[in-house]
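Below is one structure, written out as structure tokens, with a few remarks after it.
The complex appears here without one of its protein chains, the remainder shown in place.
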Amino acid sequence: MAGTGKAHLRDDQNVLLRVEDLVVEFPIGRTGLKVNAVSGISFDVLKGETLGIVGESGCGKSTTGRAIMQLPSPTSGSIMFDGTELTSLSGEAMREARTKIQMIFQDPISSLNPRRNVRDIVLEPLSIWNRGTKAEQLATVDKILEHVGIDPQRAAESKPHQFSGGQCQRISIARSLVLNPQMIICDEPVSALDVSVQAQVVNLLEDLKKEFELTLVFIAHDLAVVKNISDRIAVMYLGKICEVSSSDDLYRNPAHPYTEVLLSSIPVPDPTVAVKKVSVDGEPPSPVSPPAGCRFNPRCPNASDRCRSEEPTLREIEPGHFVACHHPLTGGEAPVTVRSN
Amino acid sequence: MSTTSVTPAPEDTIVRKKLGFGFWLCVTWIGLMAFIAIFAPVLPLKSPTANFLDSARGRPPYAPSWSHWFGTDKDARDVFSRSMYGARISLTVGFTAITAGFLIGGSLGVISGYYKGWIDRVSSFGFIVLLSFPSLVLAILLTSLIDRNLLTVSLVLGLLSIAPVGRLARAATLQYADREFVLAARQIGATNRRIIIKEILPNVAIPMSSLALLGMAVAVVAEGGLAFLGFSVQKGITWGGLIQLGSDASKTLQDSPWIAFFPILMLFLTVLSLNFAGDRLRTFFDVKETTL
Partner (left out) sequence: MNQSEMVRSEHEPLVETIDVKTHFKTPRGIARAVDGVSIQIRRGQSLGVVGESGSGKTVLSRSIMGLLPRNGVIREGSVRYQGQEIGNRSDKEMQSIWGREMAMIFQDPMTSLNPVMKVGKQISESLRKNLGMSATEALAVAEKLLHDVRIPEPARRLNQYPHELSGGMRQRVMIAIAMACGPNMLFADEPTTALDVTVQAQILELLSEQKRERNMSLLLVTHNLGVVAGYTDEIAVMYGGKVVEKAPTKTLFANTKMPYTEALLSSIPRLDQPSHSRLSTIPGRPPDIVHPPKGCRFAPRCAYVRDLCLNEEPELQQADSPDHTYRCFFPVGSPEYLERRVELTRKGELVASEGSN
């Protein structure tokens, strides 16, 4: 399948998660049409690494994150986690495997049951899996609550609505940590928070990552936040990956026209910097009938005829920097591929 | 909610909401009625079936007096004690009906809202079918076909409550089933059963519990209606039956209004209390999910 490519996958002992040709489609009622939420993407994450996934709303970031957890399971593709193929696991085995990967969601308030008390919410994973005695469970919970900066005493007496958004997000993080997972998928964990609280949560994640030896997948639409926390970034557009690179490199040398748009959309907190106007017009096209060729072509300033017919493949333009574009901003034109048949 | 309006909650925000005096008054009334319903035979009440003919007062019905607080009907039976005994069947029918309706309708609703898919389509269709019958007609139809005892009448009324209860339960479940906390529970390995019991039910049960009280009020009224039309429990005293006796001929209602009035008053106060208490309960348990 063109337009995707796997040039960027690494052949490393240390790969914890390796996703190949992931496709997720949602049928629309009984119309026979489908939403192409994710259309054949591949990526890998090394142990201890943080992979950032950025892209506009609706480009399939959350769907990718959820597909890794098999919630719901993808239409096709392979997901190898720590040597296990997740897509082939049975219900019960998957239920167990999920405990090694945890997810944190965007809306800190709706991800906590409003009627349960906070300590109980954090305890739930342990009580599902019967880890240790009740006293041991409570001790673990309290320790982790302390860790994320929530007073266990208060947690024992309070419901989620008695905490602020940032605190609710900390509680979610605590819940995801109690089972000692290897990897945490953070789906826009800070998008709903104040800038000042956002910084606290990002710092907390960085600290916990070191302490608990975690691997992170960090999803967001704000490249500035993602850049800060990630080692490597994958830029998504309409169900495809368009650029993969180390985070500093991506900012210094964006190669894909869409990456450049994303970068220039970030408001610069400095009034003397004239607002750059690389912003594109319009919305991304509908994922029900994505455009042929490069999916970005209707909005791309560099689009050529080739872009409208041939889908670009990820290729390496610099060591560790991959782009799927025929006419990237750096790294030269894509070589013309001659079809063998 | 999609924005940042997450106002930090100050440490000491726990301010107890109050149910209020009205609520407790209603609960007391309902409690009293339930007590009477259960213990009527051992309470020092006059026999509800005995005739208290009093030659000095001529032909019954007798108006309320010291010896018969609510008067007597035209067979000289004591209206007060009959109204008390009436609570027995009326409340039992109401309670059984709504319990049956909740057990069946509630679980159907929660299950179809949670699992969606074909289960949902089938049960939703069932609800619509049930709802599209005029309920009184359906009730009369069913009760005229069967042996009308306490259980069957209750079950018929219970059947009628399945659809509205089920639909509410389904709607409430749908509202929560896609919330991220359900997803979060699933990813920590909770089974569907556990999710339904621990995550969905607590959220659905509270709005439903107030509906239970309101539903019981409806069932009590419906039983009254059936009894009034002569389609309720054949043997025994119910409020509806008493009201019907008290108003069977326009003369009766005009000349001796107390025969119907007191059962109506009891029915009215009970239904009012159920409604009021249910309503208060709903607002009381309305947890805030965010602080503004």
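Which chain is which? They are A and B, in the order written, and residues in each are numbered from 1.
One rule holds in what follows: contacts are C-beta pairs under 8 Å (C-beta built on N, C-alpha and C of every residue); 3 or more make two chains touch, one makes a residue touch a chain.
A quick note: this is a predicted structure, and the numbers were derived from the prediction, not measured.
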Notebook entry, point to check: Which of A:63, A:176, A:247 or A:297 sits in contact with the chain that's absent?
Noted result: A:247
Notebook entry, point to check: Of the listed residues A:13, A:31, A:130 or A:272, which contacts the missing chain in the full complex?
Noted result: A:272
Notebook entry, point to check: On chain A, what residues meet the omitted chain?
Noted result: 56-58, 149, 164-165, 194-200, 202-204, 206, 221-225, 227-231, 247-248, 251, 261-275, 277, 279-283
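We adopt the following convention: only the chains that are shown with their structure count from here on.
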Next item on the list: Could you give the separation in Å between the centres of chain A and chain B, each centre being the mean of its C-alpha atoms?
Entry: 50
Item checked: Residue ranges of chain B touching chain A (in the complex, touch as defined) -> 1-4, 6-9, 11, 13-14, 179-181, 183-191, 194, 198-199, 202-203, 206, 287-291
Next item on the list: Would you mind writing out the residues of chain A in touch with chain B in their complex?
Entry: 66, 69, 71, 95-96, 98-99, 101-103, 105-116, 124-125, 128-129, 154, 158-168, 172, 175-176, 179, 192-194
